[in-house]
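A single protein chain has been omitted; all remaining protein chains appear in their positions.
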Amino acid sequence: MAVLTQTPKPARARRSRAGGGSAKRTSIIRGMIGLVVLFVVAELISRSGIVDEAFLPPTSLVLVRTGELLVDPGFIGAVLATLQAWAIGLSICIVVAVSLGVVLGSSRGAYSASRAVIEFLRPIPSVALIPLAILVFGNDAEMKIALIVFSTLWPVLFNTIYGMHDVDPIAKLTAQSFGRGRIATLFSVSLPSAAPFIFTGIRIAASVALIVAVSAELLAGASDGLGRWMLDAGATGNRPDLVYAATIIAGLLGLAINGVLVLIERRFLSWQPALRPTGKGSE
Amino acid sequence: MTITTTATDLLTIEGLGHVYEGRQRHEAIGRLDFTVPEGAFISIVGPSGCGKTTMLRCLSGLMKPTRGTVLLQGEPVLGVPRDLALVFQDYSRSLFPWRTVAGNIAFVLPRRGLTAAERKARIDESLDAVGLTGSADKYPWQLSGGMQQRVAIARALAYRPKILLMDEPFASVDAQTRAELEDLMLAVRERFSMTILFVTHDIDESVYLADRVLVLSKSPSTIVATIDVDLPRPRDQVSTRELDQFVQLRSGIARMIRDQSTRRPTATASTDAAA
Amino acid sequence: MTITTTATDLLTIEGLGHVYEGRQRHEAIGRLDFTVPEGAFISIVGPSGCGKTTMLRCLSGLMKPTRGTVLLQGEPVLGVPRDLALVFQDYSRSLFPWRTVAGNIAFVLPRRGLTAAERKARIDESLDAVGLTGSADKYPWQLSGGMQQRVAIARALAYRPKILLMDEPFASVDAQTRAELEDLMLAVRERFSMTILFVTHDIDESVYLADRVLVLSKSPSTIVATIDVDLPRPRDQVSTRELDQFVQLRSGIARMIRDQSTRRPTATASTDAAA
Amino acid sequence: APGAGPDAKQTLDPAKPVAITVGTLPAGDYAPLYVAEAEGYFEEEGLDVTIEIIAGGAVGVTQLVSGDLQFSSATWTNVLSAVSQGLELQVVREGSDSNKEGINGLIAADGSGIESVEDLRGKTLSVNTLASATETQIRDCLATAGLDEGDYELVEVPFPEVGAAVTQGRIAAGFVPEPFITIGKSQGLSSILATSVCNETQRNSTIVTWNTSRAYAEENPAVVAAFVRAMDKATKLVIDDPQVLIDILPTFTTLTPDLAAAITSPSFVEDGTPNIDGAERAMKLMLKYGLLEEPLEDLSQYAWQGE
Partner (left out) sequence: MTEATTKTTWMGVVRRPRRDYRRVREFGIRWGALLALGLVWELAARIAESPFFPPVSAIIERFVEIWFSGSPSSLFLTERVGTDIVPSLVRMLGGWSIAVVFAIVLGVAIGRSRVLGDYVEPIIHFVRAIPPPALIPIFLILLGFGNEMRVALIAFAVIWPVLLNTIDGVRSVESLHLDTGRVFEFDRRKVFFGVVLPSAAPKIFAGLRVSLSVALIVMVISEMVGKPDGIGFVILGAQRNFRMLDMWAGILLLGILGYVLNAILALVESRVTRWHRGAREGLS
């Protein structure tokens, strides 16, 4: 009789999610390994002599500078100034973009009325608006915040709209069939169901906000902040090591922010297929 | 309790028809006219794809039919009427994955007018009725298919609707549980004086539960037969099913459905097969 | 064709057990030991939530059981074996919404070794077999629940597996179609000499189709009874079901399931109720 | 503001200081502002000064007009561009000029074969900002040396990146000011053209100007006068005592004290009265290189007439 052949698939060890602690530890360790590899590669490039060390200092040196900067009160002050603008800008953005996204994602009319305006405004780069922002808001935190809000609005808005359009109609019908009105359905079905996707938007926005904050400081020479600090270190002191150290700190900030957001997501959105502890067949 | 024509009509369906538009236009419902008296238990049977789900959607106001009207106590149904609940055929998708079983049920309870203790009691009671006492804190995706289906039923029961529409609600449960759920439906119907429309593929079940069975033709569907079921109540899983009348009714309906399913032209006349 | 113990065992299940880990640990399968002879048609019945779906997932290699082994022709199953197909209980979610009905079926056909005409023939043939000839170009979400379920069946049949696992595949179709599909299963089993494991809640169906019925206890499940069905073949919807032996078998199984479902302690001994 | 009106006294009461915000950049040319602040000259004049870092001369000018800043540093080129577009500005003081060798220049890598201006023919060189005073300066110097506009290509490279770009041969030479010339020496880069003194025009041209908006100047002549006096005093101090500059540089830039001592100090202007001839020369270059379309009439109206 016919001989059945088995797929020559190696036994893929299904990672036990039972010991959540140990699984978390493995993934942290793996992440560290990844970062270490990144720095080793960067060190090799900077030592390879492709570029003069005077201009591209060795990564190890930059890391030493990074360590020094972390205890430099002047530098920390600059970082805090940036973070403050970041936090305010992102909060405003989330409130505005999510509520706008919910309205536009659930109403056809509002969606079509806004589309042309949005599509037109969205690609206008915040950097092109810097002089105007300075004009209207002055050269300090308000200007940065305005630019942050303007540029982070879009990822959150779009992910919210997409998320709202992606809700399973049966779920919406269910709520309606139990007498929930449009608004209630919106809050109790559409919003939770779109939440993971909105959250991805927020994660994108969180780093865009950081980028815009630092860029605005760097390009507009804002009066305070990490970007201003980098500008000074580069332009008046010719200290590329310090500039790169500050760049690394910008990256580390992003990593930390993302870490916090992931924790929040695990805590509140653990029902998603991707995060289920015993995902059926998810490997 | 048998239904007489003098009872008030809760729902009046007149010339109902539905066509799914789109590139492939499909006429799902041809023309349906019937009434649902208050407190009635009506079973609906018909070949797969004949438009039963479509019909329930139209009755519940979730979908606007392309033709005809649905009147609830004489008023046209525009939105979903208060006090109406629907158990979806696609139960697994109608449960909210971000809420636990208890959370899914709590979701449909009215926000006001219930104390916390009452809410809890309702949830426990309805879970108990469908045999899921221990699963209140699980998520839907941690349950088996049949258990999910029972959660959907429990949710509808906890809502205590006046009109309950059920779309093949027992398709995924075992025979024994099914029998228990059938009796549960009869009991809650009495207790809360609900009006129930019940779509099923199980002909025995349709007869066992109902005051009246509607047999639909295949798509575009029309009513092939309206069969009043005069079996005595209270009904009993063993003795009722042994009645001659029951056996007659079910084989009559089975024959009609067979006629519909096989690929012969649709029967035209609406006949009263029994009673 | 009846199964004798001398037939080659295709699948051997030894000490199979599964525990769902997580915050709420759940032991779904207690311990299962059984064998599936080549070419057998085995029905599996058991109360809702007892672990039937879990078992099929383990057998098919989609999930690694926490205990025990599954041997396919003596080799442990690690991945999904080639030539194995599974009809999921959650049919509506297992269809690809971005492909038409025909596309869903074409998708599982091997890319090589079939000409375009052969592919088309296979698709048409399988759609025809489940009575969906006209729906080839529709999308799954344009179909009724029962039609979607039949697409899932057609897809598995078109694949022409050697081993076919089916999880309540007829739950959403009407009685007449169900009977036709039952006979279809028997026919394809003969024609392509498939080995079929068939989960169902319909006890009549389990007996009518199978060479052997496995009755599972409630969760954590064990085998309550292994019942060899010695009904003559070919089977017939009317005459087979009228046989005394058939009636005996089904009532025996029904009793066993009733014992499982009601909240009494699990029966311990595995008994051969009939045969 | 107290003492408003053209006839008011030109001094302020130190007991009731007037708050002003001054925009500038953290570089040597702007040191007098920091000195005046550090030495308390502003306080003596009745000014409470906040120093704000600006993105560049042009943006600073925008902020003057919007009222965000009361004074800010820029160049004549910035000012003339702005007034040609209808922004009302006044230059109140000149800060530094170009009359000194070694404060800026074109640098090239040693051994790259680029040793004189003539070697730049057909090559790419950099300035930090195009459409600015530095562009006109470079073009003017190269024209003096015999290179026409088509003989070379100009690209924009920020000062800190010039060293790397030149070393790697991505550009033949790049324009940098101090401290990059001094730093470059230790990295194998040397100046092939001292742009500050490349011809008579450049030798006499102003680099930094201190400006305010016309409206502010008209309404607050006493404040402007006080600001000017404090700045003049600080400028004189820096010129008289070079150590003052060396000491103050590390406080507002990231220069190390060693480097601050090593670099060529800017050429501060002793009498900072706005120089209309210098402005004329800047305008001619702007017209020549397309930064202005039409000549402006009566440049003296853009200079603060003072006490």
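The first chain written gets the first letter, and so on, giving A, B, C and D; residue counts start at 1 in each chain.
In this text, a residue touches a chain if its C-beta (ideal position, glycine included) is under 8 Å from a C-beta of that chain, and two chains touch if they have at least 3 such contacts.
Every value quoted in this text rests on a predicted model; they were computed, and no experiment measured them.
**Q** Looking beyond the chains shown, say which of D:Ala164, D:Leu193 or D:Ala222 touches the absent one.
**A** D:Ala164
**Q** Which residue numbers on chain C touch the omitted chain?
**A** 60-62, 79-80, 82, 84-86, 88, 90, 93-94, 96-99, 107-108, 110-111, 139, 141-142, 155, 159
**Q** Counting contacts across the full complex, list the positions on chain D that touch the omitted chain.
**A** Chain D touches the chain not shown through residues 58, 61-62, 65-66, 81-82, 84-87, 124, 129-132, 153-158, 160-161, 164-165, 168, 170-171, 291.
**Q** In terms of residues, what is the contact footprint of the unshown chain on chain A?
**A** 7, 15, 26-27, 30-35, 38, 50-51, 55-56, 108-109, 112-117, 119-129, 131-132, 135, 151, 154-155, 158-159, 162, 165-170, 172-173, 196-197, 200, 203-204, 207-208, 210-212, 214-215, 218-219, 227, 230, 234, 240, 243-244, 246-247, 250-255, 257-259, 272-274, 279-283
Just so it is clear, only the chains that are shown with their structure count from here on.
**Q** Suppose each chain is reduced to the average of its Cα coordinates; what separation in Å results between chain A and chain C?
**A** Comparing mean C-alpha positions, chain C is 47 Å from chain A.
**Q** Find the geometric centre of each of chain C and chain D from their Cα atoms only, then give the gap between the two centres in Å, rounded to an integer.
**A** Here chain C and chain D have centroids separated by 85 Å.
**Q** Taking each residue of chain D in turn, which ones touch at least two of the other chains?
**A** none
**Q** I need the residues of chain A touching at least two other chains; which ones are they?
**A** 278, 280
**Q** Which residues of chain B touch chain A once you look at their complex with the stated criterion?
**A** Result: residues 57, 60, 62, 79-86, 88, 90, 93-94, 96-99, 107-108, 139, 141-142, 155, 159 of chain B touch chain A.
**Q** Considering the complex alone, what residue numbers of chain A touch chain D?
**A** The touching residues are 51-52, 54-56, 130-131, 134-136, 138-140, 219-223, 228, 232-240, 242-243.
**Q** Can you list the residues on chain A that touch chain B in the complex?
**A** That would be residues 168, 170-171, 173-179, 188-189, 192-193, 195, 269, 271-273, 276, 278, 280 of chain A.
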